[in-house]
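A single protein chain has been removed from this complex, and every other one stays in its place.
Moving on, here comes subunit A:
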């Protein structure tokens, strides 16, 4: 059996000039994670804390079929890489009492294995799932995570994924989902560490009035490489998407952000908004951004705005007139941007943990 594979991931839904090297990410020689039995995989559950209204089980054939049908941001190579790994389903057991105890916290570490989770949010239920990812000390195993979401009618999912790996870890963090009528997913995604990070979310707003909102925060420093791909595909009528990303780059960090709002024919009344703010603090940073709006429907509204550069002069002047040095002012604003994203995390313990992490990083 092959021990590694070349992966082509994070492909843009509509490609552009190849010389820009933004169409997709090519990652050579990715070490294939070693698959274990379901019981061995259960070893990972030590870091999982489920509320009383949720249950976790291995996907049965029907669930696996549904899971396999869901597209993700990183794409087919990520599915192929994980095909020998079990899929674990997290779902609500108590549909009569949908609000209570439906909270899951996953503390995952990079151990070279591949965590594949199916967040199955049943009709009229609500789930709050928070994933906190860290490196194993003194090891440089890659981290593989795939979360697929199926949200039925009127379902609501609050999802947080915070990644705080060390600078040796390669991170593959993939999300995909299908949303039913009036279902909503609110995602907070923070990329705060890792050597090479490949991440993203692909959400299919399949039925009417479904909604996907995401707040993305990232911090790139030294020689980190961040490669992201977010897609909101509007199929249903009156669907709504929002992508807000805020990041800080310093040192020789490289970042590529792909954001796509795709209005498919038959989604009248839909609205998609995308906004990106990037603060550049290093002389050798590379910031690439490619925000797409694809539109095959007349009655829609799509907007994108981006602001990229160093700290604006007015803010800098204001802070320096109050006694801050330029460096201190930049640090403060950078921290404020990431704190603002962390503040969107719904799960209190993960929110506090993230804010504390950011404080310690400063």
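Criterion: a contact is a pair of C-beta atoms (placed from the backbone, for glycine too) under 8 Å apart; a residue touches a chain by one contact, two chains touch by 3 or more; residues count from 1.
One rule holds in what follows: contacts and distances are computed from a predicted model.
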item	value
Identity of the absent chain, which is to be given by its UniProt protein name, from "SirA-like protein", "Stage V sporulation protein AC", "Ion-translocating oxidoreductase complex subunit A" or "Fe-S cluster assembly protein SufB"	"Fe-S cluster assembly protein SufB"
Hidden partner chain, touching residue among A:65, A:84, A:303 or A:349	A:303
Chain not shown: contacting residue from A:104, A:295 or A:319	A:295
Candidates A:20, A:320 or A:340 - the one touching the absent chain	A:20
Where the missing chain touches subunit A, by residue	14-18, 20, 22-23, 263, 265, 268, 280-310, 312
